[in-house]
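Every protein chain except one is present and positioned as in the full complex.
Order of writing sets the labels: A and B. Residues in every chain begin at 1.
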Amino acid sequence: MRLRPKNTCRTKRKPKTSVSDQPPFLSISGLRKSYGGREALRGIDLDLQRGEFLCLFGPNGAGKSTLLKIVATLLRPSAGQVNLLDYDLQEHPEQYRAQLGMVSHQSFVYQDLSVLENLEFYAALYGVKQPRERSLELLEQVNLLDCCDMLAANLSRGMQQRLTIARALVNDPTLLLLDEPYTGLDEHAASVLRDQLQLLHSRKRTIIMVTHNLRRGMESATRLGILTRGELVYLEPKKNIDQAGFEKLYFQHLETV
Amino acid sequence: MSSLRQVRFLLGKDLRIELRKKESLVSMAFFGTLILVMLNIANGIGRQVDAETGAGILWVAIIFSSVLGLGRVFAREKENGCVAALLLSPVTAGEIYLAKTLVNFTLMLLAELVLVPVFYVLFGAQLNAAPLTLLPILLLVNLGFSTTGTLVSAISAGTRRNEVLLPILLFPLILPLTALAVKATSGALAAKPLTALLDQLEPMAAFCVVFTAAGYLLFPFAIRED
Partner (left out) sequence: MSTLNRTTLFPALAALLIPAAIGMVFFYAPLERTMGSVQKIFYFHLPLAFSAFLSFTVACIAGIMYLRKRQRIWDARLAASIEIGVVFTTLVLITGSLWGKPIWNTYWTWDPRLTTSLILWFIFASCLILRSAIDEEGKRATFSAVMAIIGFIDVPIVFLSARLWRSIHPTVIRTDSIGLESSMIVTLLVSMTAMLIFWVGLYKFRVALHLQEAKVNDLQTDGIR
């Protein structure tokens, strides 16, 4: 088994982003996760300021999805802490989750409910003040207003993907987590997603995206990270590196695995 | 307060889907009727049953048909990863547990509205028609079955063999409840007053209380991924 000094990623992210005088919006420290005897995450430290857009790259099995699932409260960390503002993930899970949105591999949509019913249901769960108005507003943004009474099961694939995006935004999340969101999206859904992400980013929402699609990831991120073998081996503001340089670095890291 | 609201939303969502598709309810009532007919034939056509046998037959039909509905309760949530979506939302696992228990309770009650009359038609010639003494027994079993069943179905839905494992895991646990229900029902079918059945009804209520508490506490472990 390969051993590394524990503080590798700490030293690498010494040059912090410019706004580091504020307390971090999302703070992850010493995060570890093991399945049985296998370590999926080996000590992740990461601070994000409000409005940052972090894009994490890494090969399959690097622990990207695990990291995202822990931040999303779907998995329990073996060790370490996650704080969102002042809400400790373990101690105030409900307040923490109310701020969260997530797009995952799965659509999270009920096949036997209509498009509008799906959104209204989730809006109600999140305690949105006017669930119907909020749902209609989102459906307009993702171009689904015309088919709001269709059952989700009858939607085309692309339409379902747009519904998935709308669903994740129903509570106007302050922290949005995206797990390979562009995989399998058609052109229309991909452009809807990009527009929505830019809109959220301009409204100072914090976003973490996990992908191995370099082009998509680079186009909107403000910070880039590389995760291999459960460790954050690279974490820098995007302005510090150009696309070609990053690609070269990324493939170097891929080869060391 | 908001907790009750969440439970209501979850319950409303499930009942709306059920009303639209009617898949659980129809299969429960249909399968239960089928069991009753088969047992009627197995008993020998034209032969009457006494209260004890009748009670056993009724509960075999109800328990076996209810497992069908119970299996769907979580299978539906698993379809598009919706369980994860619920766990991501501010809803607590306890609220999900209560909502799912209520869904199952309602489905069982509706199926019984069909099964009990069918039972009387097929077997009731010599039995006392005492729907009012039967009602508390039905409600208690529904409650005990739903609280235990919701926990177990969350477990079995997390495995690859949901449909097979659910009855295997559930039936041993609810065996005491079933046995008490059969005894109480045979009393009711023999025209005993409700007060004479308290010996069975009280431990049945205790079963419900214990398993509601245990289910509520253990459910978060059964539904989470880690």
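Keep this in mind: a contact is a pair of C-beta atoms (placed from the backbone, for glycine too) under 8 Å apart; a residue touches a chain by one contact, two chains touch by 3 or more.
Just so it is clear, the structure is predicted and the values come from calculations on it, not from any experiment.
Q: With the full complex in mind, choose from B:V121, B:L175 or B:A191 the residue touching the hidden chain.
A: Looking across B:V121, B:L175 or B:A191, the contact with the absent chain belongs to B:L175.
Q: Please give every residue of subunit A in contact with the chain that is not shown.
A: 35-38, 61, 76, 78
Q: Go through subunit B and note every residue touching the omitted chain.
A: 52, 148, 151, 155, 158-161, 165, 168-169, 171-173, 175-177, 179-180, 182-183, 199-200, 203, 206-207, 210-211, 214-215, 218, 221-222, 224-226
Criterion: only the chains that are shown with their structure count from here on.
Q: Could you give the separation in Å between the centres of subunit A and subunit B, each centre being the mean of its C-alpha atoms?
A: Averaging C-alpha atoms per chain gives centres 40 Å apart.
Q: Taking the complex as given, what residues does subunit A use to touch subunit B?
A: Against subunit B, the touching part of subunit A is residues 69, 72-76, 93-95, 97-98, 100, 102, 104-113, 117, 121-122, 124-127, 167.
Q: Going by the contact rule at the top, pick out the subunit B residues touching subunit A in the complex.
A: 2, 6, 9-10, 13, 16-17, 20-21, 76, 79-82, 84-92, 224-226
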